[in-house]
Each structure stands twice: as structure tokens, then as C-alpha cells.
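One structure follows; several queries about it will come next.
With one protein chain held back, the other chains of the complex are shown just where they sit.
We just call them A, B and C in the order they show up, numbering each chain from 1.
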Amino acid sequence: MSEQPSMAPVVAAPAVAFEPRIVAFFCNWCTYTAADLAGVSRLKYAPNVRVIRVMCSGRVDPQFVLEAFAKGADGVLLGGCHPGDCHYAEGNYKTLRRMRMLIRMLKELGIEDGRFRLEWISGAEGDKVKAVVNEMTAQVRALGPLDLPGKFKEWDREMEDLEQHVNASAPQQEEAHVR
Amino acid sequence: MAEQKEHQNGIPRIGFYICHCGSNIASIIDVEDVRKYVATLPGVVVSRDYKYMCSDPGQELIAQDIREHKLERLVVSACSPNLHEETFRNAAAKGGLNSFYFQMVNIREHASWVHEDKAAATRKAKDLARAAVYRVRFHQALEKRKVPVDPNVLVVGGGIAGIHAALTLANAGKKVTLVEREATIGGHMALFDKTFPTMDCAACILTPKMSAVKSHPNITLWTYSEVEKVEGYVGNYKVSVKRKPRYVNEDLCVGCMACIDACVFKEPKFPDKFNQGLGKRKPVYIDFPQATPKVVLIDPATCIQMKTGKCKKSCADACDRKAFDFNQQPELKEIQVGTIVLATGFKTYDAKRDALYGYGRYPGVFTALEIERLVNASGPTLGDVVLRDGRHPKAVGIIHCVGSRDEKTNKWCSRVCCMYSLKLAHLIKEHSGAEVYNFYIDMRTPGKGYEEFYDKLLAEGVHFIRGRVAEVTDWAMTPEEQGKLVLRVEDTLAGFVRRIPVDMVVLATGMEAQADAGEVRHKFNIGCGSEGFFQERHPKLAPVNTFTDGIFIAGACQGPRDIPDTVAQAGAAAAEALVLIDAGHVELEPNTAHVVEEECCGCKSCVPLCPYSAITLDEAKKKAVINEVLCKGCGTCVAACPSGSIRQNLFEDDEIFSEIEGVLAQ
Amino acid sequence: MSAKPQVAFYWCASCGGCEEAVVDLAEDILKVVEAVDIVLWPVAMDFKKADIEARPDKSITVAFINGAVRTSEQEEWARLLRRKSQVVVSFGACANMGGIPALANQFRREDLLKYIYEDGPGVDNPAKTRPQASSQDEGRTLSLPELRNVVRSLDQVIDVEFYLPGCPPTPKLIMAAVQALLSGQLPPKGTVLSPDHALCEECARKDSKPVDLALAAFKRPHQIQIDPEKCLLAQGLVCMGPATRAGCEAVCPAGNMPCTGCFGPSSRVKDQGAKFISSVFSNIVPKEAKEIDAVLDGVPDPIGTFYRYGLSKCILRRKLN
Partner (left out) sequence: MKYLYFPGCSLKGTGKAYEESLLAVFGALGVELQELEDWNCCGATAYMSVDETKSYALAGRILALAERERLDVVAPCSACYLVLNKTQKSLQEHPELHRKVTGALQAAGLDYKGTVKVRHPLDVLMNDVGLDAIKQKITSPMAGHKFAPYYGCQIVRPYATFDDQHNPVTMDQILQASGAECVEYPHKTRCCGGSLTGTVPEVGLRLAYILIKEAKQRGAEAIVTVCPLCQFNLDGYQDAIAKKYERVDLPILYFTQILGLALGLPAADLGFKRGIISAEAVLAGR
């Protein structure tokens, strides 16, 4: 059996500097409002975060975090109201609890610490949005690309030869079932 | 400009619109590039950019396209949905499309205003637009929920803001309950002698309104009471109010004050809170002659009967209406209201925090509020401006911006201090003939007649020294300074350091949020800004609304302001409440959750997660059920349902998953 | 060619339990044998690969394939059967989600081989010999299947029509599936052939589950005396029942053991482990990160617990390194 280097990172040294893509889930009442406030205050921060609005951080299913990574996010930021400040009384505590477990799981699955972050940012903390986004962007930039879609493709490349081999013996008129 | 095309294999027909917002968006984001790009996305049949999407022609453009191009979904890239989501939902409806087939993209607050790199901001705008285009496919037709609005109103706080709001609502025929923590309404305004810049007597303009509150048939006045708990939602709040015991029956007392004369303490002995501790009162007391309601109360901490049970109770004997009840207990009242106006006011900055100004160390240092009482004709000295040792000051220094505009304490301008310092300067000079020095950083007099008032004070010979006082000290460096308080200050107009000896120092303390503003806002489920004042929904366009519908804020609980602004805001809050009441119902976002019965296994995982007890287990069917009226749409149960059997309108799993896919697709 | 439907059984990376499950049909198997012709069943009958290769494409009515896919040989068989069959049923937890073999996705292939052929406590291999895909022996070339870097579910290799869940699927579900296939009354492609709600529905302990679990500690089965009547979650055990599809009739809880999730999630859930976390941990007692962590310490192996059968189908698929 030969060792194939297929677990190696897919992305070779990129020609242009790596710009992380961070997906953020912001709760409507605190963090989303804080991001609006940062805008109204014309604070300037890194353009790497894309915000998905939810009513409460409690709506954020750990599946969303995993899905964001799987679809190509280099980092995922989750923003909610400060403990005790949730618009829905206690949604953020529920978020905190489940995300503490998710953090363990991500660690076990080899996703570096800095790629997932949970922050409490109140509606008045536009400056904190700026600080957190800048800090996390720098941190993820230092970690480099995660590129799970690329990794998935790379992993499945080990099946290509055989797929072609089996397909080659298939009759032409038949539609092959193999993926 | 626009791209149009025919579509397409089962994907709904989507219209995309990107707003220039004048140059707010277009100067950073290449809107044409975004427009062209989005036109290539599956499902998009119209893609346009326009100068102001929110304008009438902008909205009309959408409505027309919906009709002409048979649009089935709508995406608008513009500002924050908190601002214009409703506008474009209406535009969709105008075109005959269900309002909720719409998704808004925020590229102003979240992109053009916060980024400088045009290419990166444009990339971000494309990503966000793509996310919305992917998402909107899954949107469903929804209707807003209508709930009735209880016409009764609760006003919390009986200062001038609460008084004005309560009277406005009551005059409009609504039933109002006014709850005040102190024994009397009137708030800070009741402490003042005169009001700037007109110098009309505060009592003269305030007390008629106070008695109007008391006598108004539509107002229930509960003083010495505090809100304990608030439950429910817009239009339907259930409020518990604790009425603290006065140990005097409010319905029987007529305020004759015979009991006060009869008290076993012959002389007033205890510091009088109303007079900022400058005067004394007895254990049975009334704050001031015009207190409303005019009902005495007993301070249990100083009353001998309350402390020991061994007093001859001459006060009770003196009461011919038998109003005394030493066993009175706190009473918990519950009321139903549809809307709430919060007017809980402010507290003044604790002058002790500026150690170098010597408050609490030098008896000659006063706070502005203490001076308000000293210059007040009905105050503890009947308007005589005297030092704590009884001497009359020959020179008085007023230090502005104490606890305001200070990096170390409060950064904000308290807005009223310049003006009230001028007022006090005038009154002190008038009452005592003393030389008065104002030490200011900048004079801020933006208001009708305010600058003119400043001019008048200059003409009166009040001294103005531009400079922040470094310290107040009793260290005399010259014989003239002996026995005086010396203010050391850099006179920034003259350009040198001066030492001004005075007898009395007045600290123009700024305004802060109430000490318990944090607790109060939790009770009412509203927000506070970083300075601790209640947070308005929008600083310009919704200044008296909060993030909780049906709860409005008025006066200095929202931020420092003077009486004219406070009254205007109280009127605005009352009007906002009236809008809801007169509409008779409110429309609620349809973003509630529901359980799909045939999918639910009845595991109850969701039930305890709901803070509003909206989820219950149907014992017969063994399935969870969500009460839509109680559900506020946070989605916590949706995220937590282990078999994915709970759905949330507007935030469905497939909507969010496709938004994730869209934002990351390249 | 016979008029009876032609059926193939095949196994990939599996323990043989799924084969046992077929035998567990007991006398019902006679009805099956009567109704169909079995054209491939390596565990029981002597057919060769060449026999299958020789058949026309799509000439097999239905192929039941169990086991995860880890080697090139398994891949080849899967692809071959796909080509020759009209319907492929992914059979059992390993084929559906990677199963127990997929737990190997937590490790690099190199680390596994090194451990097994060099570092393991029972290994005596001073020459550090490892199996080679191709080697020479007395002039002949010997070949072995390639061990892939990733353990895959069957549908990550080939297209499949239906899934039979379970470790292994129960005879009842197998029989129902066979009957459905024979009758031609087929559900939509992609359907998992068991009820689409959570296991609690079928669990005798369901009513004893309190509304608010309010868990302050998690236990493992050997650490406590398990109450045979009471909801297992309520006893602090990690029971995956609420996040697991029904169909097994809660046999494990009935045997006083918590559900470990072998039926996979409902059709509404992409990632069983993530969803389970979201449900059970949202409602534990503490509110501070530190105290929360102390409770979570009671689940020492999160991946092995929440993805015992499903790591291939975890959204992240495997450990990155």
C-alpha cells in the first residue's frame, strides 16, 4: 500500500493574500443592532464578516455552525446579548450551554480554537463589534484557510481512478449510476 | 439600469433591487457591478439599481415589476431591516405579492458605512445579496398576527415627564395608572426654585399639573409604590405593583398635618431627604407643602413606635380621622394595561467621586441640587443663601461639568448644567449679593432664549473663567486666601494659572442613569446604552420607542435633557401609546414557532426552554403544542428540537441553511 | 433468466451483524427465498465477482449492501452492484452513516497503520512490515485492496435508493422493506424505511420523562444503578433517543441501556450529533461557562458518544489534520 498525501492541505500558497471568510450569526436585538450602530457611527472594520440575522442567539443550531464551515467559512462568529440581557430572558444561556459542548466537539474534530467564537455584544457596543471583527479576522487570517469544500473534494479524489475504471467497462448507452 | 430575463425551471421568479442611498452606499459599493452579478444568479429575472429605493418612485418601481414580470420573490439590498424592512414589505404588498416573500440585505450599516476598501465591500455586498437570493426561494406566504390592545396605560415615574404623559393620555380619555416610587409626585422639578431661561417659578408651573393628576377622573395615582413584575406583550401587559406602607391610611388622611405638630419629637431632628439633608424633619412628615397626594407618612427607621412599639402615639391621637395604622403591610396590586410609558428620571452625579473638588471634606462645597434648595423660598433656609456654619458667602465659585465630559467619570455632556449654573449664578447673586465665578469648559446654550440668558448674566457682572478647575483646596498661599476655599484653574483665555479664593463652591453635577436603571430595564425587558440610560429604538426616528413594542420612554431616563425637551418627549411617548390604543390592535411579526404534530414524538425537550411558557404538552395526544399568542419568536426551541419537528416562520431551517450556502457560494 | 426478482446481498466494512439480521427473519426467510432468486450472498452462497460482472446491467432487481466503505475493493463492489441493480438499499448503520468503523475518521490512516503494525501492545513486528497494495512473491505479483484515507457511508460512494436503519435493522423492518419492494409500492427515493419521528415515541419510559430535566451531572451506565422504569435521560444518562429515528421499538432502553443512536436522525435533521447537543445541553442547570464545563466533563468522549454510528455523516465528515 502506498502512502498518498491526500490529507495534505489542498490549497497551495495562494497567489493573492488570504482573506478569511467569516460567517456571523447575530441576534436581532443586541449584536445585530450593535453592528447597525457601528455603521451609524461610521466605525471602520475588516470587511471579512458576513452577518446572518436571527432573532435570538438561541435560534442558532450547532448544525448551522458546522454547515457554515462545510460550505467554506474560515471562521464562525456567534453574537448574542450579554448574560442577563437577553431580549427573550434566557436564550443566550441556552446558546452558551450548547455551544460549550460544540466547542469541545470542534476541538476533537480538529477545528482550531480561533475559528469559532461566541461573543456577547449589547446593542450599545458598536465599538465591540469593530474590535471583535478585527480581532477575529486577524486571528483567522493567521490560522490560514480552512477550505472544507476543497478538502472534501481532495479526500474524494482517492476514489477517482477506480470510478473511472468501473465506468470504463460500462456499456455506453447505459446511464451510469455512479456519482 | 436593469437586467431582465425570462425564467426558469421551477425556481421562483426573483426581483433584485440595490439602492445607492444617494452616495451612502454607491460611493463605496459598485452597485452596478452587484446588480449585474445578481442578474446571473438562478431565479433572478429582474435586477435593478436605483438612487433611493425607499422613495415613492423606488417603491413604485418594485410594485410595477411585480405585476409586469410576475415576480414571486423580492430582495432589496439597502440599509438595515430595522429601518426599512417594513417599507419594502409594503411595496411588495402594493405589487400584489405577499409581504413575506421578501428578504432585505443590509449593505449600508453593515458594509458601505463600515468599510473603506471598495473592492472588498463590493464583494461583501455580492455575497450578502446571493445569500438573500438563495434564502428567499424558501420564503412562505405569511400574515401578521393581530392582537387587541388594552386601552389602559401604565406610566412609571411621577416627575414632570410622567405627569405630562399621564395627563395627556388621561385627557384623551384613556385610563392611566401613574406609579411613583417616592411619597409625592413632582420629581426633580419639585426641588427647583426657578426654571431657566424664563425664570418662572418651578412650583407655580408644576403644582397645578400635580393637582390635576390627583383630581383627574382617568388617573389612578399610586405613590410610594414600585413596579414588581411585568408579564405579557404589547397590548396585553400584566403588571404587579407593590404599594409600600405609609402607616397612614391614604384614603383617610386629609393632609392637615396636625399629627406632625403632635409628634413626640418637638423639633425636627432627622435629615430631610427632600431638602438634600440641609433641613430636618420628624419621623412623621410630608415632603413639602404641595406634596401630591397630600398625605403624611411615617419613616419606620426613626419613628419610636415603629422601632420599639413604646411610644405614646400622640400623632395618632391628634388625627381626628383615625388615619394611622402602625400595622400597615405592603400591598401587591395587579393591573392590566396595553402600553407602558417609562419616565423614571435620572440621578445626579455623586460629587464625592471627584476627590479634588473636596465635596464631603470641605463644608463650603455644595452640589447644585443643594443650592437649588438653599435658593428656594420654601427651602430649609427660606431662600437665604448661607454656608453650613451660617455665614453668608461673599464669593461663590460654580464649577461646571462635574461628572460630565470627563474621560475618568462620565464622557457625556449632561446638557443642563451650563444653563442651570447660569440660573443659580443669577439667583445666588440676587439672594446674597456675592461675587459669582463660573468655571466652564465651553458654554453650551442651545435652546430658545438660552444664549440671551447667558448674555444677560454677563451683563449682570457674573464672572466667567474658561478653564477646568484643577482642585479646590483650603491651602492658603497668601493672607487673602486664609480661611477661604481656593479654586486653582488654568484660565485658558488669559493663558495662565489662577487661584480664586471663595467662600462657597457649587459643583454643577451632571446627570446619570438611576442607580437601579439596570434592574428596571430587566423588569420591562428593554435595553440600556453603555452610559446606563434606557436605549431608544432609533436615536433619530424612534426616540421614545424601545425594542419592546408597547413600552415607551420619556424624559431623562433616556438621556440627559432639560424640562422643555422632557415635556416634549413625554407628549411624544403619550402620542405613541395613543397610536396603538386607537388602532385597537397591533400587528405582530409572524415569526412564531409551531410544532408539526405528526413529527413530534412528545419528548418534551422543548417545553422547559420557553421563557414564556408558550410550549405545553398536550396530555391526550402526547405532543408538544405552542401557543402562538404567547410565543415571541426567539427560535430557541426550534434549534433545540432533537427531531427537527418545530418550525419557525421567517427563520425556517431551510431558509437559514440556504442563506449559509448562499453567503459562501462563489 | 427466472421471472422472480433477482436479489443480491453484499457486505463491506461490517461486523456481520447485518447478515445475522437477515437470518433472524427466521421462518419468514423461506417466504423471501420463495419469492426471489438470490444471485449474490457471499456469507451464505458461492457466487463470484465474475458471475456478477457477466450479468447485464440493471438485471438485479435489488441489492442490499451493508457495511461502511473503507477499501478500494469495497468501493469496486459497490460500484459494480450499483451498475447491475435497479435498486440499491443501504442496509444498516454502517452503510447508512459509516457506523462503528467510521469512528476511525478521528485518526489519520498512517497513525492507525502504525499502531496496528508497529506500536500496538500485542504487535511483534521488528521488520515493521506493512501490507502493500502490490508486492512480488516468487515472481508473481500479489495485490491487496487499498485502504482509503476516509471511511465513507455507502451513499458517499454510490447513489442509493433506500435506507434500512439500525445496527442491525430489525427483522420487522427488513420484512416490511422486502414486502414493499416486492409489491412495487415504493416510497420516494432517499427514504429511510422506518417511522420518521424520534424514538421516545416508542419508548416505554416516555411518560416518566419530567418536563424539565434540569440536569446538573451526566453519568455513564456503569456508574449508576439504572432504574428500569424511569426515563434514562432523567437519570443523567446520555440517551440519544430524542435525536434518533424510531423503528427499533426502543429495544435498548427496554434492556435497561440508553439509546446510542444507531437509527440515525429524522429526515429533518442533517447532523444527529449536533442536534442532540443542541437539545440536551441547552437545558442543563448551570449558567456560567466554568460550571457548564464541569457538567460537560461528564461526557468524556463527545465524538464517540454523539457520533457512535454517524461520523461519516457528521457535517464535517472526519477529523481534520
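The rule is short, and it goes like this: a contact is a pair of C-beta atoms (placed from the backbone, for glycine too) under 8 Å apart; a residue touches a chain by one contact, two chains touch by 3 or more.
Predicted, not measured: the structure shown is a model, and the values here were computed from it.
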item	value
Touched by the hidden chain, restricted to displayed chains	B
Listed residues B:Asp117, B:Glu471 or B:Asp516, member touching the removed chain	B:Glu471
Hidden partner chain, touching residue among B:Leu356, B:Ala377, B:Ala515 or B:Val579	B:Leu356
On chain B, residues whose C-beta touches the chain left out of the figure	355-356, 358, 361, 471, 473-475
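By our rule, only the chains that are shown with their structure count from here on.
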item	value
Higher-contact pair (C-beta pairs counted), A-B versus B-C	A-B
Centre-to-centre distance between chain C and chain A (centres being mean Cα positions), rounded to whole Å	28
Cα-centroid distance, chain A relative to chain B, in whole angstrom	37
Computed distance of Cα centres, chain C from chain B, in Å	58
Junction residues of chain B, two or more chains touched	609, 636, 639-640, 653, 657
Where chain C touches two or more other chains at once, by residue number	269-270, 275, 278, 282-283
List of chain B residues in touch with chain A within their complex	80-82, 106, 108-111, 113-117, 120-121, 123-124, 127-128, 131, 522, 525, 527-530, 535, 539, 547-548, 591, 609, 611-612, 632-636, 638-640, 648, 651, 653, 656-657, 659-661, 663-666
In the complex with chain B, residue positions of chain C that touch it	196-201, 206, 209-214, 241-243, 245-246, 265-266, 268-270, 275-276, 278-280, 282-283
Partner chain C, residues of chain B touching it in the complex	598-605, 607-609, 617, 622, 636, 639-645, 653, 657
